[in-house]
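Can you keep this structure in mind? I'll have questions shortly.
Here the complex is missing one protein chain, while the rest keep their positions.
Up next is chain A:
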Amino acid sequence: MLQEWFYKNIGKVTPEVVEKWFVYNEKEPLLFNTGLFLGLFLVFYFWYILLRKANTLRMIYVIIFSLFFYYKSSGIYFLLLLGSAVVDYNLGNLVHRTSSVLNKKLCLTFSIILNLGFLGYFKYSNFLIDTWNQISQGNLKGFDVILPVGISFYTFQSISYIIEVYRKEIEPTKRFVDYLFFVSFFPQLVAGPIVRAKDFLPQIYQKLNVTQDDINRAFLLIIGGLIKKTVISDYISLNFVDRVFDLPNSYTPFENLMASYGYTIQIYCDFSGYSDMAIGVALLLGFKLPTNFRSPYKSTSITDFWRRWHISLSTWLKDFLYISVGGNRYGTFAGFLFPGLFFVGLIIWGISFSATSTIPLLIAVASTVIFAFTFLFSKEKEKTMYTNVNLMTTMLLGGLWHGASLRFIIWGALHGMALAVHKIFLEYYPPAKRKIFFITPFLKFFAIVVTFHFVAFCWIFFRAKDFTTALQIIQNIGKVTFDFNQWLTITQGYQNVFVLMFLGYFWHYIPEKVTVAIQNVFKAMPLITRAIVLGLVFWLVFATASAGPQPFIYFQF
């Protein structure tokens, strides 16, 4: 009877199935939105609670689970995580202990080179080789490497630790176990948020504690994250966005436009949804991770956007890259190198196309001139130049951090340019000047719309598999004409997708008061009701995931 029930609802448990639960499978990483994670977490969490007072034992227990979690998605590379933790921990101690400034610097440099070296080898070596081959017509062979999951995230965490130790913002951890716990902590291990040592380490030494409010917040984050990631993002990407981005020219201009809006909400839901789940899971364990997204598409400017989008990354970049290359105070060789390379490369690219079309050269020259104007027209030319050049460096490298491809560099460059342009705009039209009481709301609305569309435009480069595809999409969007019947038919054809997209945007744009009110309703529910709501969300995830891809639709008008 019980066996039958178990078989029907959970599936047959054979030795092979159990083996599959615990053995690395490249295709099935242990994501938070999988049934397997839920099952494992249930067991893990139970023992975690029992061990909550045995500090060291509990930490070791979490480390083992974290390493297993990492092994499930990256296989043998969990050793890399372990190995680099050993080195970084010892270097951190060295940096702290040695009194010679030179030695401190050496240790710091060595650690950063080592961390970035691993990241570079796994993530960028083949990109560099390809680029080299293209430029020199060479035929160097690429490395046969797979990218260990989350290496971009934990590398940055390790770097934050050693720099903070160097800057004396924190003390190094007392024991290796503490450090390993920080680096390998599974909730944020594979997809962030990038937790800063100074935010996290103090929590290790505090008594483990959760409040009623923490628990409620955790479940709300998990519920929201699950819906955003699994229901909205995964569904619209599989059934609409991916198809259009695969072959944009096979679709009508309106579909191209909607795919671009679709990707804009998809990437937000995917990324912030997963972050929210990570923060929620960590909170269930009694750890508070920083907020990673604050309704970024409500931004009124591009500067505002970067204070709301992937906050843990942008603050990391600001503190460790922007400041390191000079910030808004001075210029450095490194600060000028990348923007210099970028603009020179851009112009060379423009010239190389000048035989067939003058447009690339025009774009190249125009963007260089605009960038120069952003500081030439400033009252403090030199200071603004340093600021803008350093900002550009940050955005270019920040773009590259997202993936080894030219299109991420372009995406970063667009954002860097926009930030510089916004700075000079602010100088001429400071907010105080723009305060006219009844127009202000309209201006704000206008600013949100413009910022949103700029960001959506940049996402096209981020998503399209190459530059040509991106241009095709932009070209197709340029052909959009208002045709109510056509739009209606397409909307009916992609009914589910468009409903979910609408839901995603609606959720994003409703005033915070409403969200808080809804959350309060949840918090006021009795325990059993909250649990059932969570169960209902699990079902929602399950029912969305089990729907097959929608059949292909071709429209003809």
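Observations
Going forward, contacts are C-beta pairs under 8 Å (C-beta built on N, C-alpha and C of every residue); 3 or more make two chains touch, one makes a residue touch a chain; residues count from 1.
Note that in this section contacts and distances are computed from a predicted model.
Only one chain is not pictured, and the protein name UniProt records for it, out of "SGNH hydrolase-type esterase domain-containing protein", "Biotin carboxyl carrier protein of acetyl-CoA carboxylase", "Oligopeptide/dipeptide ABC transporter ATP-binding protein" or "Thiazole synthase", is "SGNH hydrolase-type esterase domain-containing protein". Across A:L106, A:L238 or A:A447, the single residue that touches the chain missing here is A:L238.
Only one residue in the set A:L284, A:A456 or A:M501 touches the chain that does not appear here, and it is A:L284.
Per the touch definition above, the residue from A:E171, A:D246 or A:E512 contacting the chain not shown is A:D246. Seen from chain A, the chain kept out of the figure touches residues 9-10, 27, 38, 41-42, 45-46, 49, 52, 208-212, 214-215, 218-219, 231, 235, 237-238, 242-243, 246-247, 249-250, 284, 286, 476, 486, 489, 492-493, 496, 527-528, 530-532, 534-536, 538-540, 542-557.
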